[in-house]
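Only a single protein chain was left out; the remaining protein chains are all shown in position.
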Amino acid sequence: MDPDSLGYIFINACLINNFVLSMFLGICPFLGVSAKIETATRMGLAVIFVMLVSSMCAYGINALLIKLNVEFLRLICYIAVIASAVQLVEMFIKRFSPALFRALGIFLPLITTNCAILGLALFQTQKQYNFLQCLAYALGAGVGFTIALTIMAGLREQLDLADVPDAVKGAALTLIVAGILSLAFMGFAGLGG
Amino acid sequence: MANAHAPSNMDEFLKGLWDENPVFVMLLGMCPTLAVSNTVMNALSMGLAATFVLVMSCILVSLLRNFIPKQVRIATYIVIIATFVTVVEYVIPAVSLAVYNNLGAFIALIVVNCIILGRAEAFASKNGVAKSALDALGMGLGFTFALLCLGVVREALGFNTLFRDTPWQFTVFSPRFEPWAVMILPPGGFITLGAWLLFFNWIKKRTKRTTSDEVTAHGS
Partner (left out) sequence: MNTVAETPLVPARRPASSFQMILTLSVVSTLSGLLLVFVYQATLPRIEANRRAALEQAVFEVLPGAETRATFVAGPDGFTPAEADAGNAGDVVYAGYDADGALVGVAVGAAGQGYQDVIKVLFGYSPERQCIIGFKVLESKETPGLGDRIGKDPEFLANFDGLDAKLDAAGTALAHNIVLVKGGDKSKGEIDGITGATISSTAVAAMLNRQCQEMIPYIMSHVDGLQKGGA
C-alpha cells in the first residue's frame, strides 16, 4: 500500500502503530479511565473529537510558524493553542448542545494535556502530512485509542471478578494485561507491506 | 500525603526517591517511562532531561509564586515548562545527535509529563525556592531511578548488553544467551513495568501490612 494514501495513514495510526499500545502515548487515561466500558467509549469519543480539532490547529500553526521562520516556538505554540482551542470548543458545546456536553463532559479538559494529543501534533509535523492526511492521521489515532481503551475496559470488567493475590491488584495487573494486549496488536504489523 | 511533623529539607529530597516515587507509587509520567526505557542510555538521558526541566521549572515557579494571578497560573506554568523543554530539545542534538534520534518526539513530550505540572502546582507554587528545588530534584531523580530500573531489565534481557552503543558496553549473560526481542518491543515495556510494580507492592505489603491508605489506592 502507498504509505502516503489516506487509507494507509488511517490504518497505520489506528492498528499498526496504535498510539497507546505501540507508541505509549496517552497511557495515563488508558490506565485511569479503563475500568468501565461505558466511560471508556465516552472518553474515546472525546479523544477523537479533541484530536481532530487539535490536528487542524497544529496544521495551521505549523504553516504560520514556517512562514515566519520561528520554528523554535513550535512546542509552546502547539500546547497553548491546542489547550485554548479545546476550551473554546468546550464552551461552545456547553452552550449549544448540552446532550453532547454531558456525554463528553469532564473528559474534555482532562485530555487537553494528554500526551497523545501533543504527540499527534508533533508526529504529523515530523511526517510532513498535508491537511487531508493530517485529518486521516488524527481520526486513525483517535479510533485506535478508543479501540485500545474499550478492549482494555472489557478485560478489566472481567478481571474484577477474578481472584488474584493482593499485591497484583491495581496498576500492576492492568499493565501486565496491557502488555499481552500490546503483543496481540503486534500482529497487525505488516498490514501495510 | 502530608506528614504530621514538619519535614526537613532532606525529607523533601528523599521522599521523591522512594516513599512518593513518581512512577512506582504515584503512577505519573508513564508514557516516557514505557517508551524510552528500552536501553539504559535512553533511560538515563530521558531521566536527566526531565530532571533538568523539572528543577528549573519548579525554581522559576517558586520564585514567581507571589506574582502569578491564580486564574492564569496553569497557563503560566505550561509556558515556563514548554520553554525549558524547548531548551532541552535544542541542547541535546547539539551534544549528541544519536541520543536525540533515540529519544525522538519524547523529548518534546516532556511538556505534558504530569510529574512536572503536578510538582509545579502541588509543591513549588506553595513553597520557598530551596525547598521546591530539593523536592523537584528528588522527584526527578526518583523518575530517573524508575526509568533505570526498567532500562536495566529490558536491555539486559532484550539485547544481552548494558550501556550498548557507548564505550562502556558490556555483555550481561553468556554469549549463547538468545536475547528476548519482546523485551525491547512495546509489550516488554508494559510487562516489565507491571512486574516492577508488583515487586514494589509486595515489598510494601511485607514491611507495613497494617497501613490501609497506601499506594494501591492510587492505581485506579
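Read from first to last, the chains carry the letters A and B; within each, the first residue is number 1.
By definition in this document, a residue touches a chain if its C-beta (ideal position, glycine included) is under 8 Å from a C-beta of that chain, and two chains touch if they have at least 3 such contacts.
Computed from a prediction, not measured in an experiment: that's the story for all the values here.
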Option touching the unshown chain, where B:10, B:97, B:130 or B:203 are the choices: B:97
Chain not shown: contacting residue from A:28, A:61, A:79 or A:181: A:28
On chain B, residues whose C-beta touches the chain left out of the figure: 27-28, 64, 67-76, 79-80, 82-83, 86-87, 90-91, 93-97, 114, 117-118, 121-122, 125-126, 158-159, 179, 181, 184-185
Footprint left on chain A by the chain that the document does not show: 1-3, 8, 12, 16-17, 28-29, 31-32, 72-73, 76, 110, 113, 189-190, 192-193
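Keep this in mind: only the chains that are shown with their structure count from here on.
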Mean-CA-position distance for chain B and chain A (Å): 22
Chain B residues within the chain A interface of the complex: 27-28, 30-32, 34-35, 75, 78-79, 82-83, 85-86, 89-90, 105, 108-109, 111-114, 117, 182, 185-191, 193-195, 197-198, 201-202, 205, 216, 218-220
Chain A to chain B touching residues, read off their complex: 21-28, 31-32, 35, 72-73, 75-76, 79-80, 83, 113-115, 117-119, 122-123, 126, 166-176, 178-180, 182-183, 186
